[in-house]
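Every protein chain but one is kept in place in this view of the complex.
Chain lettering (A and B) follows the sequence in which the chains are written, and residue indices restart at 1 in each chain.
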Amino acid sequence: MEYNGGSVVAMIGKDCVAIASDLRLGQQSVGVAMNFDKVFPVNDKLYYGLPGLATDVYTLREQLRFRVNMYRMKEEREITPKTFTHLVSSTLYEKRFGPYFIEPVVAGLPSPTELDPHPKPFISTMDTIGCITTPKDFAVAGTASNKLFGVAEGLWEPDLEPEDLFETISQTLLNAVDRDALSGWGAIVHVITHDKVITRQLRARMD
Amino acid sequence: MECAFAITGKDFVLIASDMSAGRSIIQMKSNENKITPVGPNLAMACGGEPGDTSRFADYVDRNLRLYHIRNNFPLPPPSAASWVRRILAESIRSRSPYAVNVLLGGFDTTTSKPHLYWLDYLGTKADIPYAAQGVGMYVTLSTMDKWWYENIERREALDVLNKCVDEVKKRVTIKFDFNCVLIDKDGVHSLDLKSQDPIAELEAKVAAMKPSDPEPIIPSSDAPAIAAA
Partner (left out) sequence: MTLLAQSPMSLHDTYAAPVEHRFNPYSENGGTILAIAGADFSVIAGDTRQSEGYSIQTRYARKVFQLTDNAVLATNGFAADGKNFVRRLKQSLEWYQHNHHKQMGLKAIARLIQTMLYGRRFFPYYVYNILGGIEEDGSGAVYSFDPVGSYEREACRAAGAAQALVQPFLDNQIYFKNQQPEPGAEPFVPGRLPLSTVLGLVVDSFTSATERHIEVGDGIEIFIVMAKGRSPESLLDEKLGEGMTIEEVPPVGEGGEERTFLLSGPLKRD
């Protein structure tokens, strides 16, 4: 985890979710790249972040892309955030005794169905072997996770509108990574709403 | 102990690597080429465990050549980088991993864009405008941070590269000699860093070669290795 550094945070708002990450890729204390995105889309209602060992970020992303595409072709529908969480979890547990060094964070808006016409925004997080937690407020992971917990606990409040959620998650991420030597070097935020995804790169401290 | 770095510019990539080979404190060779062309517009500098580096370079070279022969089209740099990364990532969790760090530079002739990838033995990949590996990382990265700019021209990029070489000579206690290649739309060319104006020499060479001697579609397997400086 501490080899490459990096952090991800996700938050629930009112009919929206947000997920954000820093952009640093390091080799221990040396910074290598400032364009290393750790948050990826599954579809326009579902994103996930993979902080941890960078080689596993790629491997797991490719593995998940493959499995989601297989799901899409077999089921002829989009995967729901909950199902995707279990897909990630079982992918991680497959490597129970030689794990991927990744703590994923999933954030998505489930589409309304007949059974559940008003689904709630969804976030979840896992440990390196796929043990799932589904918080009602926010999820954090990565080298700045303890700092993220502190700031998020102080700033987050229920039922934030998309713009307020954007401000909350951005301030949480920026102030947490500024106190972490292994995270930072830029940041990116995605706010997922029912009609669009707002993606913004943040201006951050570059030291 | 090795040292390699690379710079992308407007329509080219420069890769430089040291040429020392040895064990612990003994240097056995000072003109070992560590930059392998692995395609018509693609080259790779390998550092790490000495045996692994040449085996790995060979493995990559031959697989990319096979792709080229089968499809009559070379694998473009982004795809090549993804492939090399996958080999390294699979290798690290195998019984005999390659201990190899790679700088992969190439010119994508389909989009006319230069590409540079920083890869380590774990399978970490970074797509960056300038990169360094080995002991030189600690001095050359800051040099490139200071002097590199977007769409830098060849001569200016070579100046930056020479600044890096000088910095390594000044700050790193081990003595290194460097060789260098430039990759552009015309292919992989070796540059003589000691010459007065390597870019002019290169331009002259390309101009002289072009009309009569078109680039072979498939590079021959025993094309001369890049000349050691």
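Note that contacts are C-beta pairs under 8 Å (C-beta built on N, C-alpha and C of every residue); 3 or more make two chains touch, one makes a residue touch a chain.
Computed from a predicted structure; not experimentally measured.
Trainee: Shown chains touched by the missing chain?
Mentor: Those shown chains that the absent chain touches are A.
Trainee: Check the options A:V39, A:V106 or A:A176 and report the residue that touches the missing chain.
Mentor: A:A176
Trainee: If the missing chain were put back, which residues of subunit A would it touch?
Mentor: Against the left-out chain, subunit A lists 146-147, 149-151, 153-155, 170-171, 174-176, 178-179, 204.
Following the convention adopted for this analysis, only the chains that are shown with their structure count from here on.
Trainee: When the centre of a chain is set as the mean of its C-alpha atoms, what distance in Å lies between subunit A and subunit B?
Mentor: Here subunit A and subunit B have centroids separated by 35 Å.
Trainee: Along subunit A, where are the residues that touch subunit B in the complex?
Mentor: Interface residues on the subunit A side: 3-4, 25, 27, 30, 32-33, 35-36, 53-55, 58-59, 62, 98.
Trainee: Within their complex, state which residues of subunit B touch subunit A.
Mentor: 85-86, 88-89, 92-93, 118, 120, 122-128, 131, 137-138, 141
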